[in-house]
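All protein chains of the complex are present and in place, except for one that has been dropped.
All chains are identified by letter, namely A, B and C, in their written order; residue positions are counted from 1 within each chain.
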Amino acid sequence: MIRIGVIGGSGYTGGELLRLLSFHPEAEAVCITSRRLAGTPVDAVHPHLRKITSLSFESPSVEEIAGRCDVVFTAVPHGTAMDWVPDLLDAGAKVVDLSADYRLPLDVFEETYKIRHKAFIEAVFGLPELHPEVKDADLVANPGCFPTGAILSVAPLVEAGLVQRIVFDSKSGISGAGIAPSDTSHYPNLAENVKGYKLTSHRHVPEMVQELRRLSPEVKISFTPHVVPAIRGILTTAHVFVKDEFVGDIPDALEIAGLYEAFYKDAPFVRMVRDVPSLGGVRGSNFCDMSFEIDKSGERIVALSAIDNLVKGASGQAIQNMNLITGLDETAGLWFPGCAP
Amino acid sequence: MIRIGVIGGSGYTGGELLRLLSFHPEAEAVCITSRRLAGTPVDAVHPHLRKITSLSFESPSVEEIAGRCDVVFTAVPHGTAMDWVPDLLDAGAKVVDLSADYRLPLDVFEETYKIRHKAFIEAVFGLPELHPEVKDADLVANPGCFPTGAILSVAPLVEAGLVQRIVFDSKSGISGAGIAPSDTSHYPNLAENVKGYKLTSHRHVPEMVQELRRLSPEVKISFTPHVVPAIRGILTTAHVFVKDEFVGDIPDALEIAGLYEAFYKDAPFVRMVRDVPSLGGVRGSNFCDMSFEIDKSGERIVALSAIDNLVKGASGQAIQNMNLITGLDETAGLWFPGCAP
Amino acid sequence: MIRIGVIGGSGYTGGELLRLLSFHPEAEAVCITSRRLAGTPVDAVHPHLRKITSLSFESPSVEEIAGRCDVVFTAVPHGTAMDWVPDLLDAGAKVVDLSADYRLPLDVFEETYKIRHKAFIEAVFGLPELHPEVKDADLVANPGCFPTGAILSVAPLVEAGLVQRIVFDSKSGISGAGIAPSDTSHYPNLAENVKGYKLTSHRHVPEMVQELRRLSPEVKISFTPHVVPAIRGILTTAHVFVKDEFVGDIPDALEIAGLYEAFYKDAPFVRMVRDVPSLGGVRGSNFCDMSFEIDKSGERIVALSAIDNLVKGASGQAIQNMNLITGLDETAGLWFPGCAP
Partner (left out) sequence: MIRIGVIGGSGYTGGELLRLLSFHPEAEAVCITSRRLAGTPVDAVHPHLRKITSLSFESPSVEEIAGRCDVVFTAVPHGTAMDWVPDLLDAGAKVVDLSADYRLPLDVFEETYKIRHKAFIEAVFGLPELHPEVKDADLVANPGCFPTGAILSVAPLVEAGLVQRIVFDSKSGISGAGIAPSDTSHYPNLAENVKGYKLTSHRHVPEMVQELRRLSPEVKISFTPHVVPAIRGILTTAHVFVKDEFVGDIPDALEIAGLYEAFYKDAPFVRMVRDVPSLGGVRGSNFCDMSFEIDKSGERIVALSAIDNLVKGASGQAIQNMNLITGLDETAGLWFPGCAP
């Protein structure tokens, strides 16, 4: 049994790690920390976990955590994970970091997040569908929620050299904004509404650029996120404009389908769907559902992806990475469907 | 491995049985029927099950089903289950019937549903928290969704002889109305709304009366259901008026809590919660969350229960019953938390 | 043109007063106060009012307000209105108070709100359907949102002497909780949910008791509120139990309909509806839609009412009262339908 620690368990991703681990046959949460809540039963903060976990929040030292745990998830804000990660590694734990602290090269990180990195280390970018080397890592940088859905939706097209420019227009559930109430999450402001935000400047863009330029160095990327009246889920609409040489000569649907199939042949959690992907179809699950349609303009392919931002976009993908770095089956504890309807 | 058949798998309860069975370590769906959809892959109707099940809908004979399955769930409308149940039993299968056909005595059934019963048999009422004899049954009548939440919310008070009258005011998600679009489920009609229906005449009342009068023969019961803008879940508010001799003399909160604890000491899926129960806390799970508050008027106790209508209110409870009649642990495949947030 | 002042205009009821006054042919908002926001344009806080109002928040003296305004609405919290109302009256303004400060007798107010009243005066309870004397008042105490819907739903039955006990089970949109974000209004907590609160102790109960016992001194009243996923609206389900002498002998539907018709013959905003009332049907409007159904148990009548909590439950009713005390037509500026769908 793999022993799991969670640093920072009072938020949505922490609660979701515990929910998902309750399904896992070979891993078990043994320690969940919160300085503020030390001593409080976990189910006082996450009432859905009542009877499922008997843990209370703790505030142990790094050494103690590393001693009691094989793998540690750091589910703390960016800028805080760097206080934990190197020491945890030194003390012998493997780490999956859910923050942004290790996703980007040092300079890009510091420019994007406007803070100085206190403890930079190279990590593997934990999108297993593009990074098979995850399985050999001790430190995995779990991707952002928007990059996960965005990158997966178009990677096969980009790798095939078809793409000049992508406009990602994403629609996210509000749980991505966290457990604390705000004007944005205030029901009268979000219900019956759609709200664009950080229209041209979201911090997740550099992850998209990094991963897609690895596949095609010149590809241009724009991204605009929105929140929609949904608790969970991200629907990404990728408006993919092909290179000049393919304008009017886009491969047909069968060929495009073949690109996706080949690219994701070893990716259990990617599903190409019949119609269009739906947030309901992935709700609570680790699947990424996708489809595409070729614009008869001859210039554009519209690709769609749906993920659960708290699962494939955060805690589920973290467990997928944990499975890989501990030699378990990639799907262990994660092979279940979305909670539809 | 227990082999499971599902008669009538194209609706929400059929899909939910397959979703839940995907978590089950000792049971497996092997046959799912639909006359109309025979030959169609299950995931064409239930896209969230893509990659999870490779079954297609079939339309086999009763004998074939009984031969291939140990337990059969009948997830068809009332009036139709009776066409299947006796023959399945005769052919050697155990049956959990999700319809209303075997929940009530013959005369009450016929009066309530205004149809003649073609094949009446005695069955056990499949609310395991009140019916330990489920474990010896070959035919279990799975309760209605409203009765499940309503009965559980007040049974300890009723059994203790405290109760004169109960007004159940229930708020249900719309999935209880099924997979077919209707005026009621039309988004512009349900969103931002609450709708009372069958205000004084819902067919689930006789189940409530039957079960609660077993515990206290004189108790008076009123019930009014509503639909609210939610996909899943039933929140039942039970306004419990005590007998004259307890007016002004209601046992205190500690004593009442003791009644609940004692009554449900062997009921794994009942949880008394700290604050008030929430649909989010049980979403997708088999738990029934409950709380109560004593009115300082001295006349009334308000008891609340929350269930997921498709799980504890239908398919989850059916699997709980299946576990019991096959000698499995009551919680097998069902011991996971709600999908909150 | 009646000149209107609004004390405390930064919340939902203040914004709604301005929205509704924009329809009014004979009244005009001339002053809207907020100490905190003095100098800020109103449309910075209420962006839907952009181009509709050019007012900015002010913080003038009572004397100045009374000089500039014929009628003043106090839209401040309970306990604060009493700082304004007597001085406004002394300075010659008429006042419609939207707070709770003048709805109850002194002793009941102090016991209910647990504060000492600093400036008690007798006011008329501003439910015009029950209080024709509103038209002669200088100070009107605008009722609470829940009492408005609850009292109207059953008043004809109570006045007819039929009723022994009423259980009001109300379902409210969240705008009643105000413009400030909270755990309850956090979208992930409210969406797809229903939440009971103050199950037995809501402060609006004394208003219901006061008004209904005027009609029938012995009537017993219980009340439990819930919030539902809706911005606006209150659906009240009144479970009305008849006196012993009417058990099994409830007047038939035609007679009951006659009671409602007679009681509300001069009430323009009351509508008896064909099916059941809907929040959509009254959204944004001052109507109170109602229906009833007689339980064949012979003991109970279920009466339903739907109002918009911000209109008939607050700002619309305040304008209705303002119309009456200034001699305008009761429906002036309010005679428009709900925003359905």
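By our rule, a contact is a pair of C-beta atoms (placed from the backbone, for glycine too) under 8 Å apart; a residue touches a chain by one contact, two chains touch by 3 or more.
All figures in this text were calculated on a predicted structure; none of them were measured in a lab.
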item: Touch with the omitted chain, as defined above, among C:Pro86, C:Gly161, C:Gly258 or C:Pro341; value: C:Pro341
item: Listed residues C:Gly196, C:Gly281 or C:Gly313, member touching the removed chain; value: C:Gly281
item: Contact partner of the left-out chain, one of C:Val6, C:Ala191, C:Ile256 or C:Ala303; value: C:Ala191
item: Of A:Gly173, A:Pro206, A:Gly313 or A:Gly333, the residue in touch with the unshown chain; value: A:Gly173
item: Hidden partner interface residues of chain B, rising order; value: 12, 174-175, 179, 181-183, 185-188, 190-192, 229-231
item: Positions on chain C contacted by the hidden chain, ascending; value: 12, 15, 19, 22-23, 44, 46-52, 175, 179, 191-192, 231-232, 268, 271, 273-275, 278, 280-285, 287, 289, 310, 335-341
item: Where the unshown chain meets chain A, residue by residue; value: 167, 169, 171, 173, 188-189, 192-197, 199-201, 220, 222, 224, 226, 228-233, 235, 237, 239, 276, 278-280, 283, 293-297, 299-300, 302, 304, 341
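The criterion applied here is as follows: only the chains that are shown with their structure count from here on.
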item: Relative to chain A, chain with the most remote C-alpha centre; value: C
item: Chain A-chain B separation of Cα centroids, rounded to whole Å; value: 35
item: Euclidean distance of C-alpha centroids - chain A vs chain C, Å; value: 46
item: Where chain A touches two or more other chains, by residue; value: 12, 175, 179, 191-192, 231
